[in-house]
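Submitted below is the structure of interest, expressed as structure tokens.
What you see is the complex with one protein chain gone and the rest in place.
In this document, chain identifiers A and B correspond to the written order of the chains, with residue numbering beginning at 1 in each.
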Amino acid sequence: MSYPAVSGDIEVDREAGKGGPAFAAYIRGLGPANIIMGVITAVILFVFVAPFLLVIVVSFGEKIEGASWVWGFDFSNYIRVFVGVDWPNSVTLLYALKLYYTLAYAVLGSLIAVGFAFPFTYFMTQGSRRSQAMWLVFVLASLSMSEVFVVMGWDILLSNRSGLPALLKAVGITSWLKDTGWLAVLRDWDLASPRNVKFKTSQLATVLTMAYLVWPYAVILLFAPLSRIDRSMIEAARTMGAGSLTVLRTIVLPAVRLPVLGSLLLLFVYLLGTYVSVTYFAAPAHQTLPVSIYESIRGATLNAPFGAAQAVILLITAGIFIGFSLMLARLAERKA
Amino acid sequence: MPGLVLAGIKKTYGPVTAVDNIDLTFPKGKLTALLGPSGCGKTTLLRMIAGLEDPSRGTISLDGDDITEKPANKRKFGMVFQSFALFPHMSVAENVAYSLAIAGVDKATRRARAEELLDLVKMAGFEDRRIGQLSGGQRQRVAIARALAQKPDVFLLDEPMSALDAQLREAMQVELRLLQQKLDITTIVVTHDQREAMTMADQIVVMSNGRYEQVGSPSEIYHRPATAFVASFIGKANFLKGKAKDGGVDVGEFHFRPEPAASFLNGSAVQIACRPENVTIGAADETGPNRVSGTVTFLRDIGPTREIYVETPVGSVISEMPASTELVFAKGETVSAEFPAHALRLFPDTGDTAGASHGSGAGDRKVTAVSDKRDVAA
């Protein structure tokens, strides 16, 4: 039994003896540039890439009651997300529903944002370089505003005590709604309490806040393709008798169709991870995966592998749509 | 002692050969123009001389020393770029003294040298301007001063006039030539403008398709073009295609007889080139050798000369005669065109002319007259 082990040791030693100086020489042969790039590659792999791999690996682990969790390899966490922990005896769609809300909010939010950002950016690019720069400062400043601050602002604006509902009540719209029976309709839509309209909590407020969050991103993403449209092309269309709308329909839209679609996808991916808006504006029954990821990892439930599995589902969704947007970008490049 | 010598220089990019087997000598203190249409390899050749590209094969030597392996920053060649490539983050003086600054020359010396050079190119007083504040002509002067700052062994210019407007270009060509003669520096200019080359150069190298067609003085190149390409690229020429016969050429029914007689084999395809200013138009009844009759189709006066387009049985022919001539022709008039025997240049017909608009079929027009359209404006 010991013989092979010894021979193995010897072999290892011999390799080390041969490899050592060669390796040292190799290192000496590297210029400082190679060493810098080597260190940077290590940092990228460790800090930029490893976290994603860890999430994937942990998602296959297993929680131990009363303790933390252990490594493992089974799909129970994923099964739990889609059909519930008790499957196949019973099916619970609790987490599948959260995934549905995550996707629905993100789709609506990105559509609304692009819908408003497109005309805005189109008008913006028609201005002078100076006015463009001024608008960009404005847009970038609002883009950098933390989700926390944005939610704070909308919370004040929509709160029942001092915001829009109070304003509606003060100017008499609320009583008019009551009289005409619209308040009952709004209650059906979950946008009113028995006494007044309410936006907090509501899905409308959630989606609008999310659209607000990515609106500046949409402007920035659309700015590049819209500002690169050849002005002389538009002027040529004008001289041939095309009005503004015809120009928009026949020249501008076809030219930016792919970038617009690409922006939609990127904003959608960004919104998949929204946390603060949802915790503030969505009722618990209408909350999303990021909220429950937080609950699993840091919050009440403390089940890291299960949180990781939800994160992986988010990651895969994001990955698919980023793949689509990259494909679109390549397509647009080939067309250009 | 020869100056810069290229031996067997070749440059390939994958399957594409940009420069093919060039042997050239650039004499010390002389100005050589590399002249050719775009894509002929002249800029690649200049960049190899500067050390910015490595030749795939061949050697470059300067005064007997092999410098093929020397990188650009060790060669001490000054270069002026097409876009001038002035550094926008430095002042005019800092640009001019850049080579001195990175060589560690002290500030006062740098400033003095920059002032001296800017004075040389008539830009004294501009030392502290930003590059963005200069006009195209001023930028070119600064670029020239900057290239001369390190007292280069060889002075290289890549299409130096192309960013300037036509009027400024003429003046700068003369000025650059005077400067070069004053400094007595070996200079190589890349250009596609034959007028520019002829204005400035001691020696012209006409290039096409990565090879050189002819090397010679401006007047040699113009009056004794070695190939049909040179004849068509430099100035204008009427081309007539025919077959060699007994030292002359048969073009259709006509027989042209050059002087001295040519030595082509009977029956081989030959083309005749004759410059428009050598073709004289006379009355229809004049007779003599090398004279064909035809009809005037178009006339125009361009300042000192008058161009007469004549449709003849050998093809359409352009004649350029002094505007002061007594003879007056009208459109549609029958005339005769004379091709003087001493002005006929014969080349084997390989279809190789810069105009390249003529075909070889029997019914095609056999004459390509205007070759360098770029030259019309100048």
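Observations, loosely collected:
By our rule, a contact is a pair of C-beta atoms (placed from the backbone, for glycine too) under 8 Å apart; a residue touches a chain by one contact, two chains touch by 3 or more.
We take it that contacts and distances are computed from a predicted model.
Of "Citrate lyase subunit gamma", "Xanthine dehydrogenase small subunit", "Sulfur carrier protein" or "ABC transporter permease subunit", only "ABC transporter permease subunit" is the UniProt protein name of the chain excluded from the display.
Contact with the chain that does not appear here is found for just one residue of A:Ala133, A:Val171 or A:Met233, A:Ala133.
Looking at A:Leu99, A:Met210 or A:Ala311, the residue that reaches the missing chain in the full complex is A:Ala311. The missing chain, though absent from the display, is touched by one residue of A:Val43, A:Ile64, A:Val171 or A:Ala283; that residue is A:Val43. Of the residues in subunit A, those that touch the hidden partner chain are 33, 36-37, 40-41, 43-45, 47-55, 58, 116, 119-120, 123-126, 128-129, 132-142, 144-150, 152-157, 162-163, 212, 215-216, 220, 223-225, 227-228, 231, 244, 269-270, 272-273, 275-276, 290, 293-294, 297-298, 304, 307-308, 311-312, 314-315, 318-319, 322. Listed by residue number, the positions of subunit B touching the unshown chain are 47, 50-52, 71-79, 81-83, 85, 87-89, 98-99, 101-103, 146-147, 149-150, 156.
By definition in this document, only the chains that are shown with their structure count from here on.
Between the CA-based centres of subunit A and subunit B the separation comes to 61 Å, rounded to the whole angstrom.
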